[in-house]
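One protein chain is absent from this view; the other protein chains keep their places.
After this line comes chain A, so read on.
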Amino acid sequence: MHATDHLNEADRLMTVCNSCRYCEGLCAVFPAMELRRSFADGDLNYLANLCHACGACYVDCQFSPPHEFQVNVPQTMAKVRTDSYRHYAWPKAFQPMFERNGLAIAIVAALSVAGFILGFALWHDPSVLTGTSGEFYRLMPHNVMAGLFGAVALYALLAIVMGFLNFWRDIGAGSVSAASGLSIWQAVKDVASLRYLDGGGVGCYNADEKPTDNRRLYHHLTFYGFLLCFAATSTGTIYHYVFDWPAPYGWTSLPKLFGIPGGIGLVVGPVGLFLAKLKRQDDLVDKAKFGMETAFLAMMFATGLTGLVLMVLRETSAMGIALAVHLGVVFALFLTMPYGKFVHGFYRFGALMLYAAERKADRPATVPTTAKA
């Protein structure tokens, strides 16, 4: 027996799938499964995070519902996956955040935004919120801003790393040296191309059995949009501290060249993913976690949108409010990162590293015995 009903169901399915193996060419989950004969919790959490929920194995399965064997790998893996985010989260006291993640993120975001607006107003007099200078640091000195965001970013990083290490140990990644350079490089390539979100080549399954590649496209826009925005912020920080070039920056500066397409990606990508989510067959998803996934997309969208709005409004009287809102959103994003859908990227990356290492070693990872039921 496993720790949860979802893990028990995943175990049942992996036994069915292991005796069929028709799906072995579709993605990494099935070849990884074939290396094993029995499944500990750590194995199932690994396989669940290796699954990209493309839906191909569901549409192709001769045993999916209404067949009496009721084989639904994408949905079961989605449930195990979201359970795993909660299970590995650090510190343990914050694990309940995952229960009502959407609500929690909304509250944190609202409080952060309000806090920044209020803070600006209290720091200076309220008129700064309506000034037209276009100078951000009159509202909040750069060092304060950097300190505040540096602290919250460090906390987010720490919490994510600690959670990731919990996952890494539980899936036995060390037993096949999954942290090798080759494994990392293979995982980078797989992540960068979303290799396993292609349904084995034709795209993934959303509203019906006709595959499309939309989700991959929107995921790319979101992912690369986020990376570009991250690059924009990083280059801005370097400009400020290394070259002593304070914001605002010109249109051809690196922060702008990264930030504008990044912001557009973060607006278009999450909207596309959200619309795809609304149309997705109920059979394929973990509906109970709709709130978590929507909150994540909303935060990404809000980050991109408020960033773009700020750029447009920065020389108007609305700059103060726009800046406060953007900073509030980004602050909330950082704070909630370790306790929401954002972590899927890290766990999936870790799972892909382990998969690459297992392929190379031609044997499965050995999960720590404490992880066995």
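Definition applied: contacts are C-beta pairs under 8 Å (C-beta built on N, C-alpha and C of every residue); 3 or more make two chains touch, one makes a residue touch a chain; residues count from 1.
Basically, contacts and distances are computed from a predicted model.
**Student:** One chain of this complex is not shown here; going by its UniProt record, which of these names is it: "Precorrin 3B synthase CobZ", "DNA-binding response regulator", "cytochrome-c oxidase" or "Carbohydrate ABC transporter membrane protein 2 (CUT1 family)"?
**Tutor:** "Precorrin 3B synthase CobZ"
**Student:** Just to verify: which one of A:Ala40, A:Val59 or A:Met311 makes contact with the chain not shown?
**Tutor:** A:Val59
**Student:** In the whole complex, what residues of chain A lie against the chain that is missing from view?
**Tutor:** Touch with the absent chain occurs at residues 15-16, 18-26, 31, 34, 37, 56-57, 59-63, 66-69, 200-202, 209-210.
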